[in-house]
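The complex appears here without one of its protein chains, the remainder shown in place.
In this document, chain identifiers A, B and C correspond to the written order of the chains, with residue numbering beginning at 1 in each.
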Amino acid sequence: MQLNVLSERYATPEINEIFSEIGKNKAERELWVAVMEVQRELGLNIPEEDITAYKSAVNDIDLELIKKIEKTTKHDVKAKIEAFIQAASKKASKQVGQHVHKGMTSRDLTDNVEQMQYRNAANIILGRGVSVLRHMLDNSQSYAEYILTARTHNQPAQPTLLGKRFSMWAEEMLEHLESFEDFIGKYPLRGMKGAVGTQFDQMVLFDGNIRKVEALERKVAEKLGFKNILSSTGQVYPRSLDYAMVNNLAQISSAPANFAQTMKIMAGFGLVNEGFEEGQTGSSAMPYKMNTRSCERIRGFANLIKMYADGASRLSGEQWQEGDVECSVQRRIIMPDSFYTVDGLFETTLTVLKNMHAYEGEIVQELNKFLPFMATTELLQMAVKKGVGREDAHKTIKRCALAESNRMKEEGSSVNNLPQLLASDPLFAGVGITFEDIQKNLQDKLHFVGNAYDQIKYVSDKAAPLLDRYKEAANYEPRQIL
Amino acid sequence: MQLNVLSERYATPEINEIFSEIGKNKAERELWVAVMEVQRELGLNIPEEDITAYKSAVNDIDLELIKKIEKTTKHDVKAKIEAFIQAASKKASKQVGQHVHKGMTSRDLTDNVEQMQYRNAANIILGRGVSVLRHMLDNSQSYAEYILTARTHNQPAQPTLLGKRFSMWAEEMLEHLESFEDFIGKYPLRGMKGAVGTQFDQMVLFDGNIRKVEALERKVAEKLGFKNILSSTGQVYPRSLDYAMVNNLAQISSAPANFAQTMKIMAGFGLVNEGFEEGQTGSSAMPYKMNTRSCERIRGFANLIKMYADGASRLSGEQWQEGDVECSVQRRIIMPDSFYTVDGLFETTLTVLKNMHAYEGEIVQELNKFLPFMATTELLQMAVKKGVGREDAHKTIKRCALAESNRMKEEGSSVNNLPQLLASDPLFAGVGITFEDIQKNLQDKLHFVGNAYDQIKYVSDKAAPLLDRYKEAANYEPRQIL
Amino acid sequence: MQLNVLSERYATPEINEIFSEIGKNKAERELWVAVMEVQRELGLNIPEEDITAYKSAVNDIDLELIKKIEKTTKHDVKAKIEAFIQAASKKASKQVGQHVHKGMTSRDLTDNVEQMQYRNAANIILGRGVSVLRHMLDNSQSYAEYILTARTHNQPAQPTLLGKRFSMWAEEMLEHLESFEDFIGKYPLRGMKGAVGTQFDQMVLFDGNIRKVEALERKVAEKLGFKNILSSTGQVYPRSLDYAMVNNLAQISSAPANFAQTMKIMAGFGLVNEGFEEGQTGSSAMPYKMNTRSCERIRGFANLIKMYADGASRLSGEQWQEGDVECSVQRRIIMPDSFYTVDGLFETTLTVLKNMHAYEGEIVQELNKFLPFMATTELLQMAVKKGVGREDAHKTIKRCALAESNRMKEEGSSVNNLPQLLASDPLFAGVGITFEDIQKNLQDKLHFVGNAYDQIKYVSDKAAPLLDRYKEAANYEPRQIL
Partner (left out) sequence: MQLNVLSERYATPEINEIFSEIGKNKAERELWVAVMEVQRELGLNIPEEDITAYKSAVNDIDLELIKKIEKTTKHDVKAKIEAFIQAASKKASKQVGQHVHKGMTSRDLTDNVEQMQYRNAANIILGRGVSVLRHMLDNSQSYAEYILTARTHNQPAQPTLLGKRFSMWAEEMLEHLESFEDFIGKYPLRGMKGAVGTQFDQMVLFDGNIRKVEALERKVAEKLGFKNILSSTGQVYPRSLDYAMVNNLAQISSAPANFAQTMKIMAGFGLVNEGFEEGQTGSSAMPYKMNTRSCERIRGFANLIKMYADGASRLSGEQWQEGDVECSVQRRIIMPDSFYTVDGLFETTLTVLKNMHAYEGEIVQELNKFLPFMATTELLQMAVKKGVGREDAHKTIKRCALAESNRMKEEGSSVNNLPQLLASDPLFAGVGITFEDIQKNLQDKLHFVGNAYDQIKYVSDKAAPLLDRYKEAANYEPRQIL
């Protein structure tokens, strides 16, 4: 029997706690207590002191005891109930009554408890995502002054700001976090629906008083923090809710995946490294290597969560009549593992966002190498303003730029002579455009980045309300990762 | 060269129109007109009468002309611009100025136009989904009185109402439609971001006045009906938006897929058929067969849209720096095909919902066959109330039920003798429970369905606001399908 | 930290052993020993007695010791080497030389060891698959005489044999097992390729004698049982091999998935159950229910393995230059979990195949109900032979069959009066076809199954060579499942 690798190596204690045996048992007891409380309110004969005893025993989980009882009962729910009764009796120092699980079917327990787990885990993950967003915004500020060669098709295109790249990822993050927040807020509980969804079982308990059954369900949901309840289900809630959950997890992973992708490429150019602890090296045999191992891991996680979304798609729209357990083994794997995955992904992303380093020298050097090419749009205009025909100017620039680009690569040269080439070309020289004129344009580097600086601010402004709603979560800092 | 099967065989004209060559050209011209109008407002020298001419020519698409021009220009956007100028000049009966595409880069055109297409298609699909919801609700009413054997694990479990099954699917539909509505409402436009997202290109056009560039973007988005704009992008908008779009399409397909699945099974039991046109038969060789071909097709579509969601996942989080065209061929396929798929899925679902038939005789017969088993929960209580120990009663019922169930299958019998068996059992007989007592319980069939009847109503109530917001769409009726 | 659910609940000890910490350490030591042996053969100065000591210590894995050393060395491979040295020294009762991992880079260890694990696991899974095949063939014999209503579109179509269904699944199984066998047989080892695949590191060790480096690789592969070695890799072997491996696992799961699907449907009709242990019941509340929980689980596993195939697709074709560790976290999850999944799937399939039961009474009853419909092909011929026009006969049969089919469902009737209807129809009566004539045709039920009986035999014959090659594996019987 192996450990779950995602849980063991990558997930944080908070998420692990939720999906642990202990965590699950606690959630079950919380549900049972809520049900007893409301059943009492609605007139069932359940003594308050018993409920108090149960409530005080919610966290006293004795897994060994449960296993022991199960060996006798051969029924896991019965064993859990018995263990809960024993724990409550111990707290109360007297035998409490058998009021647990009244009128409930097994799915009244499992489906609702799983939804509690998912909702709780989702809230934590949302918070972590907000922290990722905050770190991205922080970096967008820190690197707001770094003029960088923007690349499309991995080729130099126009200057931008390194900080703007972070605002780009931050905004993508924001988009999906807001949707996720909505999704969690509306996430509807299955409720007390009984064996086939008709609430027949609780109705029998309440002697046919269906209004009480409805009140039970409503009040239990409230106690558990759910605003919405499904009105009509089968034995189970529609598994498309699981699909939507995992889709959300996959969607909030896209911005970190984009970030990590570009980090990998930038590190290859020597523009950044992802941060190294004191004494850490890429490999013992090649100590100079600053591998982006964490960024690679982020991307591995991003692929995994998409895989689990694929898995969750196979749960959705596959229900036979009122339900069966075809989904059971899939959900057992897919749901916790999805949360572990994104948990690990965010933890790693936070670490890189926090520790990364940018090499200004290399960034400047790259910009200088390519700026003359990237300035050709304006050089064209310069010529046109001096009376050169647009097509003629374009042809000349194209010819010179291609020739120089080729020369540089063929010779392995970093020196870009395009300004000289143009200045000495009859067409440019003919209208009096000099090498100095061209250099002047190139020297004002900042104007090339357009609106990038303000865009950084706009994204921060957009994100502010969300950061404000989750202040504490936004301040989360990553633990030590593997 | 083949036709796109999804477009040709299954999609409706409205969706086909959007993704047709004509439709795309129209969207491009709409965008260009919006840009010119705002550029004029912001002070660029574009004569109003030229804009009027362009506006009047938006729908005059001459694909042959475009192709002809492209042969000369070797550049598709240039060809489209030239054709637009010609069309506008024709309308204006004079040569209009060359104001189209000013300061725009190719992605300023393509990304925004594609988003217009997706948003428009999404709105139509949302409307169709609302109609599916309405039909489900209609059927939940029509079949509200049909007491049906609910099945879990495909085995008889407890009675329910056939109408409740429809309310179950309706509520699942509703959940995802509401999310989809939200998603469309917030769907942010990429805007006029230029070659690497810095808006440098439009800034040059406006002589460095970046506030005008921002105003341009904002006003164009408004004209096109977008409430939100991304503040900071690269060359392209994040493809996770495409992923989220297709995920939404997959999620709204889950309820129809569940419906079709259970229809297939029910038809196998002879409880329903999916509806047959006059003279239509299952197959020429086997005329008595009432195959659920349309339900099977719905499920095929449901698998396809999940496949496209998988494809869209491969677009998400895969951006290199400011972007490239790795996504291009994927989006060309995945995005339109996703809309066609769900369009076809909804059209087929509507057809089945509208035409299906339930066989009351077979439904009653099935219920009678299994009701004694399904009533055992209450028969147990009956015995307990008469003083029998719960465990003893359970053991007896279990023994008798298993024996009778086995006998029936071994003999291929539809007659359920459990009431007799129990009534003649010493345990039941001993406390005076007679065959008549048991029959009495069985005869009040309706009480077995618990809260099913009211649940139907609750789902209708929940859905009412959405139906109200999309009244016209809700009334949509399917065309003739293949 | 949670346990891996697939490993813990579903996988067998043999597969778990391979992917356990212990199992991995053993494989590493096997590789190291093989390398030392061959290095010695090729002239490196490694004393034979040291190798003997190492060899005898391969299975003495002390995980605690390794962890303890790792705390000092901060390097897992170094810790493992040191622990191996200590274990060998203990066996030899003297300090052995430090000959482990000579000239090897980390991937020379990890990639090759993982391939050993996958190959070993694949062989076990292949064997289990052969046992599934054997059980399917056994059942095809056991049920060779059960005439069954074959269904297409879940509607009665023509008679077949229940045994033939098993032969159908068996042949599908056979097809994919043979491919899998081929795949495993050819599965190429990465070999000793060094840090970027050039074998530079081993070459340095052998003073530039590259022929020795090649011999080392070849002989090590032979010792480990690999027939093929890749000639040119980067740091890692192409991950498309992992994709192909998981695809194979998914493909050999299709026949069990088809089997389980039809079992679920058949059980719904009461034709079969999947087998119940003494005293086992479907649910405590509904003891009469014979749920196909195991078949549902098989299908859950089948969905999971397809999900992992999707995950493996994201490993394939994603290599950057000579490689990186983007794939690492994915492979850590996907590869073992894929094997656990199919292991669990086969174990469950074997259990159902072994324990299932068919209800002859219900099978006969269903056949009788639908046979008159299914016989219409021949009844048509009967009429044609008597001189009725084919089209006229077809119309009459169609009309009568549809009417009777409808009547049966509307009335919930199991009695099929089509023979009477036809016999009393003027067209049939007019040419002297009587009710008795029709009944006579219906009574010879066996002729309706065509070649089904022989097909069962043909599949057995086809499968014989494979069963013969894996005799022991074919005899494997499942353990007790959860």
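Everything below uses one rule, namely that a residue touches a chain if its C-beta (ideal position, glycine included) is under 8 Å from a C-beta of that chain, and two chains touch if they have at least 3 such contacts.
All values derive from a computational prediction rather than experimental measurement.
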Taking the entire complex into account, which one of C:12, C:86, C:235 or C:330 touches the absent chain? C:235
The one of A:59, A:414 or A:475 in touch with the missing chain is A:414
Give the residue, chosen from B:231, B:291 or B:455, that touches the chain omitted from the document. B:291
Pick from C:1, C:63 or C:204: which residue touches the chain that isn't shown? C:204
State which residues belonging to subunit C touch the missing partner chain. 150-154, 157-160, 164-165, 167-168, 170-172, 175-176, 178-179, 182-183, 186, 188, 194-201, 203-204, 208, 210, 213-214, 230-235, 238-241, 243-244, 247, 250-251, 253-258, 261-262, 265, 299, 302, 306, 309-310, 313-314, 316-325, 377-378, 381, 447-452, 454-456, 458-459, 462
Touching residues of subunit A against the unshown chain: what are they? 151-157, 264-265, 267-271, 281-282, 284-293, 296, 310, 314, 359-366, 373-374, 376-377, 394, 397-398, 401-402, 404-405, 408-414
At which residues does subunit B meet the chain that is not included here? 1-8, 10, 16, 19-21, 75, 105-106, 195, 264, 283-286, 291, 293, 296-297, 299-301, 303-304, 306-308, 310-311, 314-315, 320, 324-330, 332-334, 336-337, 344
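One rule holds in what follows: only the chains that are shown with their structure count from here on.
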Taking each chain's centre as the mean of its Cα atoms, which chain lies farthest from subunit B? C
The angle in degrees, nearest 5, through which subunit A must rotate for its Cα atoms to match subunit C is 180
Distance from subunit B to subunit A - Cα centre to Cα centre, in angstrom: 26
Subunit A, residues touching no fewer than two other chains: 195, 299, 306, 310, 314, 320, 324-325
